[in-house]
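One structure coming up, written as structure tokens, with questions to follow.
A single protein chain has been removed from this complex, and every other one stays in its place.
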Amino acid sequence: MIPRNFIYFSPSSEKEALELLNEYKSDARILAGGMSLIPLMKMRLVSPSYLIDINKVESLSYIKEEKNRLRIGALTRYYEIEKSSTLKKLLPIMNEAATWVGDPQVRNMGTIGGSLSHADPSGDFGSVILALNGQIITSSLNGQRTIKADDFFVDSFTTALNANEMLKEIVIDLPEGMNGGAYVKLERKAGDFAIVAVAAQLSIDSKGNCNYAGIGLTSVGPTNLKAKKAESFLLGKQLNERTIDETAEIAASEARPIDDPLRGSAEYKRAMVKVLTKRALNLALKRARGV
Amino acid sequence: MEKNTPIKPVETQQKQLYHIKVNINGVDYEHDVEARLLLVHYIRDVVGLTGTHIGCDTSNCGACTVIFNGKSVKSCTMFAVQANGAKILTIEGLSKNGELHPIQRAFWENHALQCGYCTPGFIMQAYWLLKENPNPKEEEIRKGISGNLCRCTGYQNIVKAIMQAAKELRSK
Partner (left out) sequence: MAVTAIFGARVKRKEDPRLITGKGTYVADITPLGCLYVAFLRSPHAHARIKSINASKALSMKGVIAVYVGQDIKGKLNPVPTGWPIATDPPIKIPKYYPLPLDKVRFQGEPVAAVVAENYYIARDALDAIEVEYEPLPTVVNQEEAVKESAPLLYDDIPNNTSFVWELKGGDVDSAFKEADLIIEKRMVNHRLQPTPMESRAVVAQYNSATNELTMWITTQAPHIHRLLISGILNMPENKIRVIAPDVGGGFGSKIPTYGVDALVAFIAKELKRPVKFVEDRRENYLATAHGRDHIQYVQLAAKKDGRILGLKVTSYANLGAYLSTAAPGVPTYLFGLMLSGAYKIKAVNCKVYGVLTNTAPVDAYRGAGRPEATYLVERMVDILAQRLKMDPAELRKINFIKHDEFPYVVCTGIQYDSGNYERTLEKALQLVEYKKMRGEQAKARAEGKLIGIGISSYVEICGLGPSRAVRGTGFSLGLYESATVRVHPSGKVTVYTGTSPHGQGEETAFAQIVAEEFGISIDDVEVVHGDTAMIPWGMGTYGSRTVPVGGGAIAIAAKKIIEKAKKIAANMLEVKEEDLAFEKGRFYVKGAPSRGVSFQEVALASYQGEQLPAGMEPGLEATTFYDPENFTFPFGTHVCVVEIDKDTGQINILKYVAVDDCGRQINPMIVEGQVHGGIAQGLAQAIWEEAVYDNSGNLITATLQDYAMPTAMEIPSFITDSTVTPSPHNPLGVKGVGETGTIASTPALVNAVVDALSHMGIDHIDIPLKPERIWKLLKNR
């Protein structure tokens, strides 16, 4: 498996990268970790004429706590997310989800910005960012834009990025009060794309009522899906077996799976959304309560 | 259909080459390479270190694992141009002064290889794993090598070997 040839650039700054992107637009692709892009190029399913390698742009790699927000640079590798003590303290769902991405070597290279831009509906972090109501900051020579995660994923392998734009960072409002999250994944074998995976993030008030519910679904639609009806159903409610069960049922109804001859029928996937949503919510609740 | 055209028009588009400097196993190399040359082909066919293998071409099997600036990576899913300025360690660079590295020795002593094809990848991944986590539990080793496939051993002796190597490296 050999890719077609291309012209290679290795810019040393974000600005330089954006200038190149502005010049070559859709003839160019950004190379970050390359864990999705390079296999596609090797199979000649994608053959960019220009490759803009941003791996030397170190300013794009960071995990920063900032007031009530968290900023993650696009070039942050999954292994850094997996190991980040900042995240462990503030958003441990991120560390947990990172351990489910690909395999160790893939996580050593693969970046959060790269996989979100790739917009594979079976990607893990799309669901996490949706569950956390994250925002995507893009940059181009025209300046920056802020896009809600929910608006970022347009279709399979299609994002709201313009041809001259790249994903710069992910911004997440930090949860308040008692909160917890979980990423639960059902896969054929380690490192495979999910049959189904569910990201759930909860906050509860002192009375035990839900004051934040975020649910993201993996591999059950044209994009990672935000289970909005399920989220709003749960909001303000006591979290108990019945409400969690109903929430999971609603999430399953929001899924839009199609038959996959290797990873499961639509029927099975939908049923698994319910199972995994329940499991993820229960885990998140347990963690929120600190038990 | 053998070609019989001794004289051909000169091609108008010059193939673009990139000058890279790479340090592999402590030795500096400089080459002009095509942008698309895969790192694993660079290591094997240009530098001539054939201990790094290719098993799947799709970044699933880990046979091509090398240490790239301190991190284990799958060299079939990188371009050689990305390695410009990098330090790379391959299986050939692991033993020092004719002494096997403790991981290599543990693989030998625990029968952690049969056909040996996946072995360099496993050893390099174990090398990284034990640097990151010198005292891994069995489950952590299994997860740590889940990006490497072995068809011969059923993994049991590989896990055992990495356990032994961890112990030995800790006592050093």
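Chains: A and B, in written order; residue numbering restarts at 1 for each.
The rule is simple: a contact is a pair of C-beta atoms (placed from the backbone, for glycine too) under 8 Å apart; a residue touches a chain by one contact, two chains touch by 3 or more.
What you see is a predicted model, and the numbers here were worked out from it, not measured in a lab.
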| item | value |
| --- | --- |
| Chains shown that the absent chain touches, full complex | A, B |
| Full-complex contact with the absent chain, from B:131, B:151 or B:167 | B:151 |
| Selected residue (touches chain absent from view) among A:81, A:204, A:272 or A:285 | A:272 |
| Chain B residues that touch the omitted chain in the full complex | 1-3, 5, 8, 11, 34, 36-37, 44-45, 49-58, 60-61, 63, 90-92, 94-95, 100, 104, 107-109, 111, 113-120, 123, 141-143, 145-159 |
| For chain A, residues in touch with the removed chain | 1-2, 4, 39, 44, 103, 186, 188-193, 195, 261-262, 264-265, 268, 271-272, 275 |
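By definition in this document, only the chains that are shown with their structure count from here on.
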| item | value |
| --- | --- |
| List of chain A residues in touch with chain B within their complex | 1-8, 10, 31, 34-35, 38-39, 41-43, 51, 53, 55, 79, 99, 102-106, 108-109, 190-191 |
| Interfacial residue positions of chain B with respect to chain A in the complex | 15-16, 18, 34-36, 38, 57-60, 62, 65, 71-74, 77-79, 81-82, 84, 125, 128-129, 143-148 |
